[in-house]
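Only one protein chain is missing; all other protein chains are in place.
== chain A ==
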Amino acid sequence: MKIVVIGNGMVGYKFCEKLLAKSAKTSVELVVFGEEPRPAYDRVHLTSWFEGKTGDELLMASTEWYAQQGIRLHLADPVTAIDREKKTVQAHSGILETYDYLVLATGSAAFVPPIPGVEKKGVFLYRTIEDLEMMTAYALHARTGTVIGGGLLGLEAAKALLDLGMTNIHVVEFAPRLMPRQIDDKGSLLLQEKLGQLGLKVLTSKNTKKITGEDHITGLQFTDDTFLKTDMLVISAGIKPRDELAKAAGLETGPRGGIVVNDQLQTSDSSIYAIGECALYQNMIYGLVAPGYEMAEVVAAHLSSEIKAFTGFDMSTRLKLVGVEVASFGDPFSPAGNCHSIVFEDRLKGIYKRIDITPDGQQLLGGILIGEASAYNMLLQTVKNKLALPPDPATLLMGPPKEGTPAGAGVDALPDEALICSCESVSKGAICEAVTAGHESFDEIKKCTKAGTCCGGCAPMVKDIIATTLKSQGKYIRNVICEHFTYSRQEMLDLIRIKSLRSFDEVLDHYGQGDGCEICKPAVASILASLWNDMILAKGNDTAQDSNDRYLANIQKGGTYSVVPRIPGGEITPEKLIAIGEVAQKYNLYTKITGGQRIDLFGAHLSDLPLIWKELIDAGFESGHAYGKALRTVKSCVGSTWCRFGLHDSVSYAIRIEERYRGLRAPHKIKSAVSGCIRECAEAQSKDFGIIATEKGWNLYVCGNGGSKPQHAVLLAADLDSETCIRYIDRFLMFYIKTADPLTRTATWLNKLDGGIDYLRNVVVQDSLGIGAQLEGEMQALVDSYKCEWREVVENPELRRRFSHFINSPEEKDPTVKFETLRNQKKAAEWK
């Protein structure tokens, strides 16, 4: 049997995978034509390309996979004609293939409304990786961006413009509100408000008359005679099924596009199937990936003589649009009168939830969640499986359910047939079975059932099912560090303190098994450092340190290291600046001012590190701990010594803080800043702890961070005097060090902390646990035992010996290290 597939998108790929799984490889000959230059990739996560995912990482499978499966894959080669009489397809390259069965998986294209000027430079579509590459190139010369279309794809495109660094971004929608087909008026309005806070301006009820500009776009002219200036435009006004090939071959298509198919996904020619976004089933185009996968399953089954039919698909979705969660499930638009609605709205937090239940209060019909959607999976399952509602259905909506305690009946109540991962159609029963068969972690379940591998939306529920299944077998899953230690970090810290253990080996002997690994070693090393503050490279503990800590420097591309001396508060004398310059010159180091108000020297050979440190120490510097999960920088603004608005001397206070907590090791790195007034030039509210001067003293903010998931710090206490402020910081940091999981920044720790900021405030400010004095005492002990690690290495020949590349040729540097030149300095040679 020879099958030709036209289109190598997500659904075309899934069809190949499913067909091969069902049939013996030798019995089918599979040929695939794809128009795009690369094999099928994850279009659903297209926007993550801007967050650094590469084209390769987005691939569904590599070209080698197709080869291994015996699939002949023709890329960048669109099929141009189908001859149904002769049963052949003709591709652009001239290749002619015969077929027994033909599968059309041509997907859809962006719908471009007929607005004059759409051909101008700077107007883009948003569908393929090539579209993204063109946008990125153009964005270099653009500042402002606009999207036409306020639906799901339009908002994805708006996120892309944000990621590209555009400002003044507008979303133009023809309808009176956003996402008119998925969510209701109120939800739409709230979403619009939230997007506004993120810097996206939404213009509704706007009809674009023309796109202005000579050669390049300059703006949009609307029918109400208003004008919007913009440097680039993305059109995302809907999709248009790619049915041109089918039409030309005389297959039946719908009046508004789409290839007509029956329950078996057969077109009007029974040896030709259509699946995915090009197929029109009962007058409906399914613009989501899960129904497309189901179609692929039905055709693969049909061709393998299994009996299966497509009977439509639920359009429930949960999405993250520009960081805002939006979900709709069941029928989100049940007619009033046939249902009773419960609505929960918190404008301040930007949360809107609505559920519709039958008038007798017995069953859930559908609903909408905006701003907070953790109950989505459970609610969807409740609709789908017609589960009985709790006596007070409103509890389904109230507040975010605590982690691990799902709202409503919980996963236990679900029947085995309940579909958990709709992308890969994996049922609850299949997951339970796999867990029972010994696949007890989420990673293993992903591998053997494929659940959670596509959109990932079901991940929390899959984890819940794993947990409850294990529990039902009498196994308890605890938040343990790794296979070598069956304790949480907090438990480990207590055990190590009680037994006064001082080295990784002792800890392993007492509480662990095996030899440890790259997860537990640094975690234990960090606990030891937080408890005793011994030199971290002391014998036995050196090899337990994370690689950067082991050499007291960050390893960089090419295998050299960076050196960051501490410059407290960012204040430095001209003499010290000169000293840094001289060292950099002598050892040929690349120098750069960091984002943390200090200077980084890059490209140091391992064996030069102690020599460089020695010269820096002689000039009055010490380690800046840029490599450690430890206090990094305390940034400062110039403050009252020079600034006309400064209320207090923020530099002096920042230096005092940095010198107090320098070298303090913690579950993750800690950053701080001190601003001299509310203008906040030191960005204290983006730090693990930040301090802002007020008329009366200092405001202390905690648990903020930048990084990939930025979060603002929250006010812990206001108008503190300098001493009290430090006492609160002592307590706060020590409490964090003692209770956080490994590699958890303060923001994430707070998010998981039961009771949140109110509880934390009680512990730190009100001393509700009565441990305030103890925490302060422990911190003081760490402060008093501080020593510069660099100095200890420089002064200890035994430790210094570790700083050479070859054990049998200590004088020699790694000959494979290569540099290139850039703007008169060196840079690491490119990765190979």
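Quick note on the criterion: a contact is a pair of C-beta atoms (placed from the backbone, for glycine too) under 8 Å apart; a residue touches a chain by one contact, two chains touch by 3 or more; residues count from 1.
In the analysis below, contacts and distances are computed from a predicted model.
Per the UniProt record, the chain missing from the shown structure is "Assimilatory nitrite reductase (NAD(P)H) small subunit", taken from the list "Assimilatory nitrite reductase (NAD(P)H) small subunit", "Probable peptidoglycan glycosyltransferase FtsW", "Penicillin-binding protein" or "Phosphoribosylformylglycinamidine synthase subunit PurL". Across the entire complex, the residue among A:S27, A:T573 or A:N808 in touch with the chain not shown is A:N808. Remark: the omitted chain is touched by one listed residue; of A:I555, A:V638, A:V714 or A:I757 this is A:I555. The residue touching the chain not shown here, chosen from A:T167, A:T226, A:S547 or A:T641, is A:S547.
Of the residues in chain A, those that touch the hidden partner chain are 483-484, 505, 508, 514-518, 520-522, 539-540, 542-544, 546-548, 550-551, 555, 558-559, 802, 805-809, 812, 814, 816-817, 831-832.
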